[in-house]
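Apart from one protein chain that is not included, each protein chain of the complex appears where it belongs.
Right, chain A next:
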């Protein structure tokens, strides 16, 4: 809004004046002129002078009689005043009055302005002080005199005032003149000039602000510091009684209002210099008074200890009154508060009376809570400073002394209290509930800038809280509570999630419970929301593996605490734990995939969580299947890791725990529903036989034929080309399973296939794995919900294997071992018919050879009578190959072919266990090791015969309710004795060695 006179016209006027200037006026004429001027009457003609003529006369005197200077300037005041009156009157009349008078005076004002500015230009040293004082004084007078006019805007609206006055020629001209003076004087004595300005500003306080503001924006550097100094002096002289919330006290408005107004106006364009000045003031008020410090040359306030002491309260007050100024300073202020500065501040403030300090404290708290930016930094600063010094925990800054610390402590507590009030009184008693978001639209909630800003720093705050540093975490925790209440459900959720994610031990986790306890009173649905939030984070992959793991573990331990507490230790966490449990159970399928997370720690944590979380009451099959698949996969992964850990010689604890978690999870899942049970068993069996996992259980990777595959590097290229074969035969008929198919001992003409040496790298590991697998399967089978809720009378006695579950295992086994379903019926054909299935039988045998785990599985199946019936095909195939082996064997003793011996024994004992054989027949395996291969064959043949005669059909089993298991009543079947005859013969033959077994074969 710079207003410039029309330069050309001005110059023309000046030049015309200098031409017509009455240089030639004689002494006589001058004396006449003076008389006219004094009397206002034309001395020659005796008529009254018009305002215009009078003013002209004055200007002439100004140019020729130096002694009249004062009087002329005084007279011109009246002229200016008149012009302003006319101008305002015109405005009030909305311009319908003739503007003659105004324009009349306007040109005389321009004339005066021309003369004055010419003078200033020619001799600034002499004229600038004079004119500046005059102009400022007159401006002050004019603005306060006409402040009450209807058209004059209220003194608080600086910009409108500025607009009004700058459109008035008189005030504009004065302003111009003053600016010119100031510009001239800045070089040699700015102080005098500005002091006059401010003195006037004080005299005409609110009405004059526009002048200072305008000048200030023209000369920011000079004005700002002076305005501040002036405000400080005034503040100091008003004393402490005006502190606290700014209250307009009638006519006596403290100058601080003006200061704020002016600086506020300047802040738009010069916030940087204002900030510098404010900070400088702060700094200098703290530096101990050096009587002749070089910096204090510009302003004088530093010299007075009283003023220096008042500077800090003054700045606080200033900041409280103007958000602009506060914003400008706050960001850098914290940086400034280093320990030495704090010490100085403390020593400065020690001298203040108690209530003043309290006031300041209140003010500071208010400011902090209202600060829109830098809240986090302020908070950190406060907490750092207030945290007691410790040998162990050293904060980022060396702790200042105790007094400062206490001060900060107090400030922080007050701040928390204040925020507490703000937060809980925010909606004036309206319910702050989780669902008040709907009502909040109708009633806008009061914004607390400090908390608003901290919203984005929740993560950091949580992290700092969890550091559990002495008092610090208490404050921060309190703040988090407030923040959560303030931010509503979403923020509370985030906070809780953050805590859950970041807590690393039970003590830290307890903070989350505390937070929940506090919030639960006013916020429902927090835990489900938090859980949902966590899940969302999982889905978006925003968490690093470590965090993810921590989160899962924390959730798990939360749920586990529920169990503990159920055991007796009632705590406040009960509802929390229950809620978390139910919340997690709702999201099980979301956690499921984490079981297969690439990071073992994460998957372990997921297993732990899932294993302890309650299962949902209902769940979709798809989810369940996914979950169970994931669980089974994880089980095998866990086994694998355990093995690796063992091999690497590391402690197995972690991985072992993972396995047990996995086992627990599987058994729980299996118990949950028939569907899951089935799926899990199926997958367990499949998995155990899968080539990826087979090595865990001592298995070797088998090819389609069931023979172990030699690694390509080992097996030389035999030159067998499938293409050649196909060309030769012309068709690609698959002969497998038929009598025509080629034996798999090798390619004809090339000799036998090289058998890969069976390598069992880790026998104890294999055994352990098999044990674990069996344990899982047994647990699944026995704990299944199929057999109702019958609890065993004796808790030590293991639960019986569930037949259905066993059937699942059996079916899966058959499917995997014997994919060829030809001749798949349960009943057995005569032994000779086995020739038709030679290839399949060999496949089955090789399977058993390759997977030692099959026998234990068979045993499990056998235990779940009558499930073994469904394995009939496998049993038959295995038995057939064993028979042919023993038939062709030319060894002296059966022990010479150990695998076959073991397989035979296991097979028979399984069948006995599964009650496919009566006990007499089942016991024959005990004798195998003492017999020749032929005799073994005889016994096995007897077994075959029996099974052929008495088919392995499930319907032959009946449920005996007293034992709770199915049993077969062999008495219903045909006479056993005819099958026992070969046994007895063999016994006779070898009575010397088998005598001790005779009793086993009594009918």
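Just so we're on the same page, contacts are C-beta pairs under 8 Å (C-beta built on N, C-alpha and C of every residue); 3 or more make two chains touch, one makes a residue touch a chain; residues count from 1.
The rule we apply is simple: contacts and distances are computed from a predicted model.
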Among "Trafficking protein particle complex subunit 2-like protein", "Pyruvate dehydrogenase E1 component subunit beta", "Mediator of RNA polymerase II transcription subunit 4" or "Integrator complex subunit 15", UniProt-listed name of the chain not shown: "Integrator complex subunit 15"
Selected from A:70, A:692, A:974 or A:995 as touching the chain missing from the view: A:70
Omitted-chain contact residue, chosen from A:127, A:165 or A:450: A:127
Interface residues of chain A (partner: the chain not displayed): 18, 21, 23, 27-28, 30-31, 34-35, 37-38, 62-71, 73-75, 118-119, 122-123, 125-127
